[in-house]
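For this view, one protein chain was removed and the others were kept in their places.
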Amino acid sequence: MTTAPDAPGVEPDLSVGMVGYAFMGAAHSQAWRTAPRFFDLPLRPRMTAVAGRDEARVKAAAARLGWDSTETSWQSLIERDDIDLVDVCTPGDTHAEIVIAALEAGKHVLCEKPMANTVDEAEAMTRAAEKAALSGVRSMVGFTYRRVPAIALARRLVADGRIGTLHHVRAQYLQDWIVDPEAPLSWRLDKDKAGSGALGDIGAHIIDLAQFITGESISRVSGRLCTIVDERPLPSEHSGLSGKAGTGTGKVTVDDAAMFLAELTGGALGVFEATRFANGRKNAIRIEVNGSRGSLAFDFEDMNLLHFFDGTEDAGTAGFRRIMVTEEQHPYVGAWWPPGHIIGYEHSFIHQAVDLVRDIAAGTDPTPSFADGLQVQRVLAAVETSSDTDSWQEIPT
Amino acid sequence: MTTAPDAPGVEPDLSVGMVGYAFMGAAHSQAWRTAPRFFDLPLRPRMTAVAGRDEARVKAAAARLGWDSTETSWQSLIERDDIDLVDVCTPGDTHAEIVIAALEAGKHVLCEKPMANTVDEAEAMTRAAEKAALSGVRSMVGFTYRRVPAIALARRLVADGRIGTLHHVRAQYLQDWIVDPEAPLSWRLDKDKAGSGALGDIGAHIIDLAQFITGESISRVSGRLCTIVDERPLPSEHSGLSGKAGTGTGKVTVDDAAMFLAELTGGALGVFEATRFANGRKNAIRIEVNGSRGSLAFDFEDMNLLHFFDGTEDAGTAGFRRIMVTEEQHPYVGAWWPPGHIIGYEHSFIHQAVDLVRDIAAGTDPTPSFADGLQVQRVLAAVETSSDTDSWQEIPT
Amino acid sequence: MTTAPDAPGVEPDLSVGMVGYAFMGAAHSQAWRTAPRFFDLPLRPRMTAVAGRDEARVKAAAARLGWDSTETSWQSLIERDDIDLVDVCTPGDTHAEIVIAALEAGKHVLCEKPMANTVDEAEAMTRAAEKAALSGVRSMVGFTYRRVPAIALARRLVADGRIGTLHHVRAQYLQDWIVDPEAPLSWRLDKDKAGSGALGDIGAHIIDLAQFITGESISRVSGRLCTIVDERPLPSEHSGLSGKAGTGTGKVTVDDAAMFLAELTGGALGVFEATRFANGRKNAIRIEVNGSRGSLAFDFEDMNLLHFFDGTEDAGTAGFRRIMVTEEQHPYVGAWWPPGHIIGYEHSFIHQAVDLVRDIAAGTDPTPSFADGLQVQRVLAAVETSSDTDSWQEIPT
Partner (left out) sequence: MTTAPDAPGVEPDLSVGMVGYAFMGAAHSQAWRTAPRFFDLPLRPRMTAVAGRDEARVKAAAARLGWDSTETSWQSLIERDDIDLVDVCTPGDTHAEIVIAALEAGKHVLCEKPMANTVDEAEAMTRAAEKAALSGVRSMVGFTYRRVPAIALARRLVADGRIGTLHHVRAQYLQDWIVDPEAPLSWRLDKDKAGSGALGDIGAHIIDLAQFITGESISRVSGRLCTIVDERPLPSEHSGLSGKAGTGTGKVTVDDAAMFLAELTGGALGVFEATRFANGRKNAIRIEVNGSRGSLAFDFEDMNLLHFFDGTEDAGTAGFRRIMVTEEQHPYVGAWWPPGHIIGYEHSFIHQAVDLVRDIAAGTDPTPSFADGLQVQRVLAAVETSSDTDSWQEIPT
């Protein structure tokens, strides 16, 4: 018998401290744990500490999710010398304060999306990130869907000119988890905590994806927000999505659904829609891009597929190709299983961790940057203003 | 041997005169010829005469399409006593004049969509239709897609309450026939003839379908039109879609693509898009409806299918049902083939002829009426004004 | 007004006499009526006479389907001088007698599949056809699915070498119309009339398709037939598929389902299955072909699509292409509608009529020939023998 050291001893550690441990915390934990097992990393992530206000709950989370220690405030986490990177998985109203403090303490930061609840906050965070970057501190916003292999392949095909000049983007993020008017309130339906509803929570993703895939930015929008069910039962206890209804009702203060038209910097037209009321659609992130040379289509419910129409092919045999994005030529896929053995939702978090670790080791700035996150925040704000004022709104650059 | 009279002699004739004989003329001819062979009709359509300006061409068309006689002007067709119904298949700029004259001459009218090139024309036509109706003269607008069995089934399910309260409509009509900038000009790209581009030609269909399926009307819109390629080669000769390019170029004076947000009378949100630049999409009429109890989805490229999500089912076995709309319980289908033997594009024209003949015989007003067509025209006009003025526009009722 | 002669007077007539007027008779009638309206034909089909035993019923059928006259026996139809072609749409037990008589009378023959109820009959018919061919009399077996554009495209791609060396064929014909044990008996379940059940009725189609697409023949088989429900209610009256149950029961004397393994002449492996008990599958003719360079897949429930995998493409962008077979480059399609406007079940009958008329005019032998039909019959017989004897059976050549 020979003892195998957990790491072969070559790579230095990257010590991670995570704030928050709910849905996103579970996904991030799985990412930090799994990344070094499938990818060659220049730094070895250590799951050093997790922070949360309730001591009993944070301890239970640490045990379940596999963190070495706990803190009962994010401040004490940031103060620790043995933390290199702060991973922020809390609701949006807390992001600015935590992130700025972490950056000022010289910690690398991974911040869940949406980056902030207001443009002002996002601007302050971006300034802090740019200042910290001067000292080699790195920061990244968690638009994980960029790291779905099919999405990364879509970006590659556009960048390679396979789509030609962009004409159209149509993107939808369709869910149905509150279509039942008796589904209880949660923090995600509270503007003070969540900042925004369907628009900020899921619309942010398709804005980022559309801009990432096309390499263009949204420049003008005309939008409409809507709260379909504006009063709901209070939850029976302090519970999340799956909470049972208790007594009394409360106001929904965010949008249930959002839609907007867009113009992109290169002149293309965009149509966007985000809703939590699309009955039967569970997590349908659908994005279609049409250009002068070809088209792409993606649906997250089949996230291992990318549909590609090559308009330069002979019309007799042209057709949308159903590309199963599980070949070793595809982004990220070589580390996983043989062709046809698909991956799932959490794998894009693993890819995010891999890219961030490599950027930190290489001393390069990760993407999406805080500036990227700020630009998405500006689009969200413009859509909201547009809806309030029945007008088209420009996105400041 | 016994001679079989073409008709058993019971049903009186309904003598049809058609104006125009291009793409739509071919589809309508097939409808008049085929309808009595598969459906029991109270009147037997006669393909009495077809009218066109060029004598040689109209004669050739009559021979090919199976019309008994020809006229070289629509006026002489209307003057004929042996014509009961005038079927108008010409470009939109001619509809008002022909239709009003026909109605005044006491002929029933079937008018291809879009009903007219302006709201004013459509209003005049509607007044003429309403006046003629007092004398038992019937009129119908040719929104044929209503008669696709899957669409008619969608309408039935909504009417039966299977979708519940409507939350969302998203509808797209995607084509790519002019994505090549070298595709030559045709009358469909000329505002004087066609009135409108993608919006009026194909957007009109999805407006009608969305309103038909949901039973609600569009009340407000914010839209954007766009001419992606505004100069094109002139056609080598007076040819249509498949024309070769000749020498010189000309201006495209209609929109290539249109998109708009909408509010419906019941409060639901709508997102609409019509384009001729969606590379790889040939005739993709896609419509999805989400309500409090369920959802429906349709794509014309698979026109014999309707996807239905029943939100009242147990979550463990709920899922979009792929309904193959070829059962005898389904609208129109009983007249055709056994289950699983699909029908095609022209069949909805046949169903349109069947319904119109039955209405004429029964003395009931057909749908979609001219008033329905006028309302679609008003939505189209509102989208155009909205795009010109960067504003939301109300649809007058 | 100018009278337009039904035909411009150039093409000579081809006078058709049809025997039988049920399901197949309706499809053939629609074919003869429609073919000259969309295709340029060197001969103009005339729907001269239809024959059936019951005078009242055949007269009604003639009126509904559009035949000029009637006969109450196939013999009197064949005796008529004004009939050029006999179109045989009766149950299989009558084929041999009618077809041989027609050929001996110098009539061209179109014979519905399966060609005969026994190999002996099929051999006699083939001999008669070969003898008649010496005098310029043409004959064809009605394997219409060959004329579905997607199938014809599949054949073209194989012939062009796009699939390379053939490795696998898997073909299924799945229906469910008698999965209910209370569905009543019909002539299709009676061995004396139908000759065979699922095997001969629908299995014959996939045998023909597999051989047509691959260009290879089945050389050996091991099969199993099965009668799942062997006793059924008698029909209430002399009705067909949609018959109501009456009193009493009767024996099902044909197979309900059949499956067999096959070896093809080139060494490829084949797996075939035909059943009327695949709950939820209405007319699913599914065929998939795998070769060294690529693969093809087809499902009749989406009959306007062909899926093509080009194995020579770069693995990073390779994928099954969903070819919408509605382009003018595709077989038969140029005569129909613009791209994306699909066709239906009866169109392959129209294409069959077109090809047959052109062959007759050109003096060339149509395919599938009676020899082709005989070969399919031999495969059917071998599968039956194999099932009876638990052995592999060779197909004689």
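A, B and C are the chain letters, set down in written order, and residue numbers restart from 1 in every chain.
Simple rule for what comes next: a contact is a pair of C-beta atoms (placed from the backbone, for glycine too) under 8 Å apart; a residue touches a chain by one contact, two chains touch by 3 or more.
Only a predicted model underlies this, so the values are computations on that prediction, with no experimental measurement involved.
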Touch with the omitted chain, as defined above, among C:Trp74, C:Phe320 or C:Phe349:
C:Phe320
Among C:Tyr21, C:Phe39, C:Phe212 or C:Phe277, which residue is in contact with the omitted chain in the full complex?
C:Phe277
Which residue among C:Glu71, C:Asp87, C:Glu263 or C:Glu327 touches the omitted chain?
C:Glu263
Full-complex touch with the removed chain, picking from C:Ser15, C:Asn290, C:Thr317 or C:Gln352, is C:Asn290
What is the set of subunit B residues that contact the non-displayed chain in the whole complex?
153, 157, 306-308, 310, 314-324, 327, 329-330
Sites on subunit A contacted by the missing partner chain, in the whole complex
1-8, 23, 26-27, 29-30, 33-34, 37-38, 49-50, 55, 59-60, 62-71, 76, 80, 175, 177, 241-242, 281-284, 300-304, 324, 326, 328, 336-347
Over the whole complex, note the residues of subunit C touching the chain we left out.
167-168, 170, 172, 174, 176, 179, 181, 222-224, 226, 228, 257, 259-261, 263, 269, 271, 273, 275, 277-281, 288, 290-295, 309, 311, 318-320, 390-392
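Methods note: only the chains that are shown with their structure count from here on.
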Distance between subunit B and subunit C based on Cα centroids, please, to the nearest Å.
34
Approximately how many whole Å separate the CA-defined centres of subunit A and subunit B?
43
Set of subunit B residues in contact with two or more other chains:
281
